[in-house]
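One protein chain is absent from this view; the other protein chains keep their places.
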Amino acid sequence: MEIGRKLWVIAEGYIPSGSSGPAPQLTSHETACILNPSDRAAEIELTIYYPDRDPVGPYRVTVAPRRTCHLRFNNLDDPAPIPRDTDFSSVVRSSEAVVIQHTRLDSRQPAHALLSALAWSDR
Amino acid sequence: MEIGRKLWVIAEGYIPSGSSGPAPQLTSHETACILNPSDRAAEIELTIYYPDRDPVGPYRVTVAPRRTCHLRFNNLDDPAPIPRDTDFSSVVRSSEAVVIQHTRLDSRQPAHALLSALAWSDR
Amino acid sequence: MEIGRKLWVIAEGYIPSGSSGPAPQLTSHETACILNPSDRAAEIELTIYYPDRDPVGPYRVTVAPRRTCHLRFNNLDDPAPIPRDTDFSSVVRSSEAVVIQHTRLDSRQPAHALLSALAWSDR
Partner (left out) sequence: MEIGRKLWVIAEGYIPSGSSGPAPQLTSHETACILNPSDRAAEIELTIYYPDRDPVGPYRVTVAPRRTCHLRFNNLDDPAPIPRDTDFSSVVRSSEAVVIQHTRLDSRQPAHALLSALAWSDR
């Protein structure tokens, strides 16, 4: 049985510019945790949506078969870095069925905060 | 393929009256992150439900095509502001399919806390 | 159109016994946020499941039509209070379709932490 979906949406997105604590673990970051449980490489395309300008993308990532990728949005830079302190949303399309969960670590203040939510998929 | 749904529910809702840290980033807030991936403007109507009085609404917001809107409940004021330190829930109806995720930043104490959850939609 | 479901599960449950900060807002608590958007009173029954003993319930709560109830598990006491510092899960059945989101405020340490997740429903 196939596990997952090929289209996911993370409506929340925000990378705080400030951080406290040792890098990279406690650097403020926004992550899409992508599990590819299939036996084929998953070719992933992300499109980033903003409040006041056109979407940017696709960003391309490959997740190997039977591997997980905790993708930090902080590290995306092609076609363009994602600006800090800016609201965004993302749409993720995959060649294979995957499962995506969204997590943020916010260390703007010394005791960091966390959030996580299941991404949305059409079922 | 259409992405999203036209009816969403956020059962949790609470805007803390207290905040610490620089405004507006670290002002305690409650947010509905709304992605409109479609090619048409999404006319959004929110209704706010309370524990002990009739629902208030609709609040109206337009999300432009292919844009995201991280809507702070703190800023809603027509037909009426949402009281602080008060439990509420919200129902969101949209003219176009959208995806909604709920986030709170609570900075009542100096090291702020975060929560996030996917909103509920009928699938 | 009916909004919501009549059966919900919150697999996570834990009420920390310790708290810091002013009560009741910052008392450590576990909450089921229940929205009843219907025009009829929702008769709610909760059953609490434990790791090592039989389930306890039903706990009964009524949510009036078009009202929300942010139900603190801390306050349940009939048929029995829920012990602190104890893992549990809950199953919620409702006479009307409702939507449920789960939230915890944990103030065992002075800067409180938050978590939230959509409850699970059969769709």
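Order as written gives the chain letters A, B and C; numbering starts at 1 within each chain.
The rule is short, and it goes like this: contacts are C-beta pairs under 8 Å (C-beta built on N, C-alpha and C of every residue); 3 or more make two chains touch, one makes a residue touch a chain.
If you're wondering where the values come from, they're calculated on a predicted model, not measured in any experiment.
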| item | value |
| --- | --- |
| Residues from chain A at the interface with the omitted partner, ascending | 1, 3-4, 21, 25-26, 31, 33-35, 37, 66-70, 99-101, 103, 110-118, 121, 123 |
| Footprint left on chain B by the chain that the document does not show | 111, 113, 117-118, 123 |
| In chain C, positions touching the absent partner | 7, 9-14, 16, 49-52, 54-55, 85, 87-89, 91, 102, 104, 106, 108-120, 122-123 |
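Assume only the chains that are shown with their structure count from here on.
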| item | value |
| --- | --- |
| Same-residue or different-residue interface between chain A and chain B, half as cut-off | different |
| Where chain A and chain C are represented by their mean Cα positions, the distance between them in whole Å | 30 |
| Distance from the mean Cα position of chain B to that of chain A, given in whole angstrom | 21 |
| Junction residues of chain B, two or more chains touched | 110-118, 123 |
